[in-house]
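Here you go, one structure.
Of the protein chains in this complex, all but one are displayed in their positions.
Residue numbering begins at 1 within each chain, and the chains themselves are lettered A, B, C, D and E in the order written.
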Amino acid sequence: MSSPSPTALVVSAHSADFVWRAGGAIALHSAKGVAVTVVCLSYGERGESAKLWKQSGMTLNRVKRDRQVEAEEAAVALGVSDIQFWDLGDYPIELEKESLFRLVDVYRKIRPAFMLTHSRLDPYNHDHPAVSDFAQNARIVAQAHGHNPSEAVIGAPQVLLFEPHQPEQCRWMPNVLLDIGEVWDRKKAAIECMKGQEHLWEYYTRVALQRGAQAARNSDKKITYGEAYEAVFPHVVGSLLP
Amino acid sequence: MSSPSPTALVVSAHSADFVWRAGGAIALHSAKGVAVTVVCLSYGERGESAKLWKQSGMTLNRVKRDRQVEAEEAAVALGVSDIQFWDLGDYPIELEKESLFRLVDVYRKIRPAFMLTHSRLDPYNHDHPAVSDFAQNARIVAQAHGHNPSEAVIGAPQVLLFEPHQPEQCRWMPNVLLDIGEVWDRKKAAIECMKGQEHLWEYYTRVALQRGAQAARNSDKKITYGEAYEAVFPHVVGSLLP
Amino acid sequence: MSSPSPTALVVSAHSADFVWRAGGAIALHSAKGVAVTVVCLSYGERGESAKLWKQSGMTLNRVKRDRQVEAEEAAVALGVSDIQFWDLGDYPIELEKESLFRLVDVYRKIRPAFMLTHSRLDPYNHDHPAVSDFAQNARIVAQAHGHNPSEAVIGAPQVLLFEPHQPEQCRWMPNVLLDIGEVWDRKKAAIECMKGQEHLWEYYTRVALQRGAQAARNSDKKITYGEAYEAVFPHVVGSLLP
Amino acid sequence: MSSPSPTALVVSAHSADFVWRAGGAIALHSAKGVAVTVVCLSYGERGESAKLWKQSGMTLNRVKRDRQVEAEEAAVALGVSDIQFWDLGDYPIELEKESLFRLVDVYRKIRPAFMLTHSRLDPYNHDHPAVSDFAQNARIVAQAHGHNPSEAVIGAPQVLLFEPHQPEQCRWMPNVLLDIGEVWDRKKAAIECMKGQEHLWEYYTRVALQRGAQAARNSDKKITYGEAYEAVFPHVVGSLLP
Amino acid sequence: MSSPSPTALVVSAHSADFVWRAGGAIALHSAKGVAVTVVCLSYGERGESAKLWKQSGMTLNRVKRDRQVEAEEAAVALGVSDIQFWDLGDYPIELEKESLFRLVDVYRKIRPAFMLTHSRLDPYNHDHPAVSDFAQNARIVAQAHGHNPSEAVIGAPQVLLFEPHQPEQCRWMPNVLLDIGEVWDRKKAAIECMKGQEHLWEYYTRVALQRGAQAARNSDKKITYGEAYEAVFPHVVGSLLP
Partner (left out) sequence: MSSPSPTALVVSAHSADFVWRAGGAIALHSAKGVAVTVVCLSYGERGESAKLWKQSGMTLNRVKRDRQVEAEEAAVALGVSDIQFWDLGDYPIELEKESLFRLVDVYRKIRPAFMLTHSRLDPYNHDHPAVSDFAQNARIVAQAHGHNPSEAVIGAPQVLLFEPHQPEQCRWMPNVLLDIGEVWDRKKAAIECMKGQEHLWEYYTRVALQRGAQAARNSDKKITYGEAYEAVFPHVVGSLLP
């Protein structure tokens, strides 16, 4: 009997965050056979849907529905295995204990090889750091033997923090650069599903090019498109060779 | 024709530093066929040879000679390919431009896959941060096309900073933990060559056990002995899987 | 038709904070025709009214009333346009979602050109950082198109953090020094309204003199009294000339 | 009439934390006649009792009971004057206002000369920083004249933060090293009461030896076993002599 | 008699740095009538001229000459008043006391309203931080009454640090964003003078677009191209209005 394929978990505050910030990582690992689960805790319906709200007669439910459709299309483009919409509200997001335990259940079910979420600070966005704290808290509870003791606890998956919109202001420090060149077309397609935030398409294309150029500079390899992450925990390695 | 084996470079301020701080990494990679060059910029003859100086009739030359013998024995135990003693003095070490270019030559000759050296700050030791700055400077000059333009420049080898004696006071932050269990006996043998600093044997054995326990905690693997490093540059990776 | 005059918002944890920490900025801008709104989230009735509590027969309501009278007198001295007392309690302050949305309404109503509030950390005071986080959160919600979508969102007013009582311990770093010399007499008058905290009058007079001397040193201008702030966001400028 | 003996307060997130992290300080001061109160906010029954949960038929109540017995035995070994179990739950711990005021009452009753608690950050443990914040908040409320105004407020006891399990990852920086050599046997005995976490006995023995060696290095005294703390507030001294 | 026009000083380690890092600020202020002096301490002939060295028969003197021609053309495009080439060598740059005093003379002669130079740290470049330290040192000497006491000392011009190539790795934190939209065509023209580093043209175009988008976000103004700086000293202001 073969061992199971690895999985990954992405915890996204709003339904578009996983696209801008982790679309490359998702598509790349999906292409390698990793089953990627994306949990969108809210739709970003109040705080990150400016364009939709400019349409006359817009309602909260229509915003949510449109945001969900966009996110689902992007998820398909990226090869996401499972995308979940928890509809917890935004600006501010409500992160109660019940949702914490629900996320713990996700960790235990999929047993991710790594987890991606938001940066620890962000003066431009109050939900992002709240979600980072929440998602890390759930990971810790999922490691606790006394939480639903009949279940198997998880190990110690690495946590990698997304690049925020204005990195230096968030005291976010990239220590992992991922080459996403082979899946850039998929990330681009996913970005273009985000019709409500067209003003960001070029911005995040340039982010990918800058991180790609930096990855090339740091590795002496030919890399064009990149994504940057801050790993929370030390890398445990068996060799220092690149 | 096969491609050449990888190499590594260790730049050690004093002749014993490479043993305490990087003995595991050296032995591990040596065992994998990596040719490791160790440059001991000084013997630590004035500042790190207290026990020798307590012998009556001791002279500077005898201290240097004894330190060299110890270091050579340790190098053998660890499988070092090439150990060099540059005798630049210590407390304070003298790091002139001529030595800088000599180190550039070493980089270009061996083209290391990674380089190990000291932490950026250390309030207990003035030579260690000076050497860290010097060794990083040499790496940058070795990348310069206009330095001895007939030679090939090097790429962008990772720089990993040794664990200093009192880590928090040095603002040193480990982000790489290396499992050295399979070569612990070799590091232990090398440590025991350092007869002049017997008071540190147990200290660095405990360091290895603590870093091993932390590596286990961070990876959910069974790891007993570890070494910790601070990588200066982001890791450029093709996958986030551990 | 003329464009409206600019406004400013000050969010003060306790009813005296705006005097010590921002009295100069308030008086100065008020004198320039800026309408300044001060929101006192609590009276500081439990934690910052030691002198009042030493009077026999003191009650919570009397403390609040006395604190309000003092703050109103100080507001008059400083030229505050609107001072509001929200009576949310102190030590610890209660910052619920309802109050958050109330503060959002204030932002949207006055549309401040800048906002002043507390530092992000303070080991001596638990309410101050809580209020800083709360006031910044409200600013972000006020920018959200989906929050009360019929209203106009606000732009991106700068947030400036007050000088805390013991600055270095709060990891607060001033990057803006404001010359308050021309309104010092008004700040002094406001300080002297704070009869319950007379022990602080001299302390904050000296703070003003020290920041004034530093402003002089940093600008080569003749400045005697100053206030210091940490701006959260980068300054967006059209010229680097002073 | 003699002045009362000094007291100390230890606020421990889980029932074993005070042993690993502050056992030396407790035993040392107890031996000097200081009455030490330990408040265990939870048992760590869910998150820090892995070994117990591996026993078949284990229940939450049995885990709590066993953890309490162990902690009480350790408290006896260390000479704790009063140990309290508040049973607030863990992973995540629930720190409500009622518990805050209960802890304020403890501060006011015992009037500690110093307080020990957890580090401000810990990516491996969500309860520890929450408790640090909570315990510091309670100290501040205990200083407020308007909280139960008939009671005497406390002064300004130093807060010292325990060494976390992986210090550098928690951005914890030791600035106080305590020589615990004369009570090491008592700390060791207390550690060995923690039968459910036998895998940590050696780890924390090595921590004590490393901190002892560092204390020796920093003082030029003969010290073997130590505990390290981060003092939150500046030391107020009448002399700089050691 | 009119007061003299303001001036600005740019201290560039290598002859192209002022173009990539400060071309917008130079063109913008030049267009406002500010006389901008650029001091190129070296040509970057060894470390930053890879493309030239790939030409056969290249010599150090030809590299320097070509670099100077490029820089002079860029200076014309930007409206630089005075560009100086000090030819101090690079990789590593030699910054002796004689050059320090020469730079002091420049400060005193032009009396700049602000000064631009490199970041304080850069693990990719050893000359940049050395020049930052040197240029700041010269500014301080230029303020000293006892240095050439017959000359007038300078005041306290702001120092603004250029954006380095990989900002987060340099612990550089932008706190000033300059709108360079109206001179972008001039910066672009200057960039395109740098024929030896064509691989950087797109990179720094994207930097300008990203900083422009961030300036727009931080100001709620329509801004397309920006440059970011870290101001070393607090801003001394007479008003907090934007």
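Things worth noting here:
Basically, contacts are C-beta pairs under 8 Å (C-beta built on N, C-alpha and C of every residue); 3 or more make two chains touch, one makes a residue touch a chain.
Just so we're clear, the structure is a prediction, and the values are computed from it rather than from any experiment.
Counted over the whole complex, the shown chains touched by the missing one are B, C, D, E.
Shown as candidates are D:68, D:175 or D:224; the residue that touches the absent chain is D:175.
The chain not shown here touches subunit E at positions 97, 100, 136-137, 140-141, 143-147, 149, 153, 159, 232-234. Listed for subunit D, the residues touching the missing chain in the whole complex are 6, 8, 25, 28-29, 32, 34, 113-114, 155-156, 158, 160, 174-179, 214-215, 217-221, 223, 228-229, 231, 233-242. Although one chain is hidden here, its contacts on subunit C can still be listed: residues 124, 165-169, 172-174, 202-203, 206-207, 209-210, 213-214, 217-218.
Methods note: only the chains that are shown with their structure count from here on.
Contacts with subunit A and subunit D are shared by B, C.
Comparing the contact residues of subunit B and subunit D by number shows a mostly shared set, over half of all numbers used being common to the two copies. The interface in B-D, A-D or A-E that matches A-C, meaning over half of the contact pairs are the same by residue number, belongs to A-D.
Centre-to-centre spacing of subunit A and subunit B amounts to 37 Å, using the average Cα coordinate of each chain. Contact with two or more other chains is made by residues 124, 169 of subunit D. Here, these are the chain pairs in contact: A-B, A-C, A-D, A-E, B-D, B-E, C-D, C-E.
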